[in-house]
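All protein chains but one are shown at their positions in the complex.
We call the chains A, B and C, going by the order they appear; numbering starts again at 1 in every chain.
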C-alpha cells in the first residue's frame, strides 16, 4: 500500500476506533456497505446514455454527487482491504500482470466481444 | 492522486489504449463493471457469519479469491475515477472531514443505530 | 402473493428445509445473495451499448445466460420476501400507486432528467 493510501487507511482506522465502531466493520458488513455505495453510483448513471455519462462531470451538481459516491466507494474499499490485510495496489498490479498475458494486444484489439475486461 | 495510485491509473490507461478499448470505458460501462465485481465479492462472503468473515483470510483458497475480487474492484474504481477526472484520495478525505463533523465521537460511540457509516 | 408466486415461495421453503439451510437464509445473507446475482446480470450487459442490450436475447447463448441470471434474482427475491413476510406484488402495486401520483404523465412525458424511475 502506498504511503497516501496507507494514510487514508490509518485515518479510517482511527475514525472507527474513536467511535468504537470496529465491531461493525466486519468484512461481511463492509462488503455490503461497499456494494450499497456502488448502487448509489449506478443510480447516478442509470438513465444516461453512454455518451451522456462521458459528459456527466460538466454538470456541477451531478459532478458533485458522482465525486461523493466515488469517495464513499474508495473509503469502504480501503477500509475493507485494511481489515482484511490486503494491499490493494499490489493486488491490482498482480491481476493486471495476468490480464496483459491473457489479453494479447494484437488479438483483442477493439473487440468488445472477445475481451472487454480490465481483469 | 498519489504517485502510486496515479501509476496504476496510467498503466490502466495504456492497457486500454493498446487494445483500443477506450471506446468501452464509458463511465456508465465502468460503473457496471465495478458493481459486477462488487457482486462477486459479496458472493464470497454471503453465507459466512460475520465472525467467519473476519477469519476468511486464514483459508488460503478463500484468501486468494477475496484478494482477487478486491483487486478487480480497485482496478475498475481507479480506471473510472481516471476517466471522470476525480482524485479518489482527495475526494475520500473531503468526505471524511464531513463525517468527523457529523459523527461526533462522544455522541455516536458504540452506536450502530445512530451512526454506523464511515461516510 | 399470487398463487403462482406463492407456489414458488413454498417450493423454495421446502428446498431449504430439506437441506437444513434455513440457518443460512437470514435476510442479511439472502440480500447479499440477491445482490451477488444482480452483479452477474450486470456483467452480462456491461460492455454492450444500450442498443445491443435491447437485442441481447437474439443470441441464443447470451439469452440462456441472461435468463439464468434473471431466474437466480427472482429466486432469491421470492425467498427473501417469504422470509420477511412481504407480499411482493402488493408492495409493488402500492409503490406504483405512489409513482402514478408523483410522476404526472403530462408533466414528465419523455423527460429522462425529470423522471426516469418506475418507483
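One rule holds for everything that comes next: a contact is a pair of C-beta atoms (placed from the backbone, for glycine too) under 8 Å apart; a residue touches a chain by one contact, two chains touch by 3 or more.
Bear in mind the structure is a predicted one, so any value in this text is a computation, not a measurement.
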Exercise. Spell out the interface residues on chain A facing the chain that's missing from view.
Key: 24, 29, 32-33, 35-40, 42-43, 45-47
Exercise. Can you list, in ascending order, the chain C residues touching the missing chain?
Key: 2-5, 8, 11-12, 15-16, 18-21, 23-24, 26-29, 31-35, 37-39, 41-42, 45, 48-51, 53-54, 56-57, 66-68, 70-81, 83-86, 88-89, 91-96, 99-100, 103, 105, 108-110, 112, 115-119
Quiz item: Given the full complex, what residues of chain B touch the hidden partner chain?
Solution: 28, 31-32, 35, 46-50, 112, 116
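Here is the rule we go by: only the chains that are shown with their structure count from here on.
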Quiz item: Using mean CA coordinates as chain centres, what's the chain B-chain C distance in Å?
Solution: 25
Self-check item: Contacts with 2+ other chains: residues of chain A
Solution: 28, 31-32, 35, 48-50, 112, 116
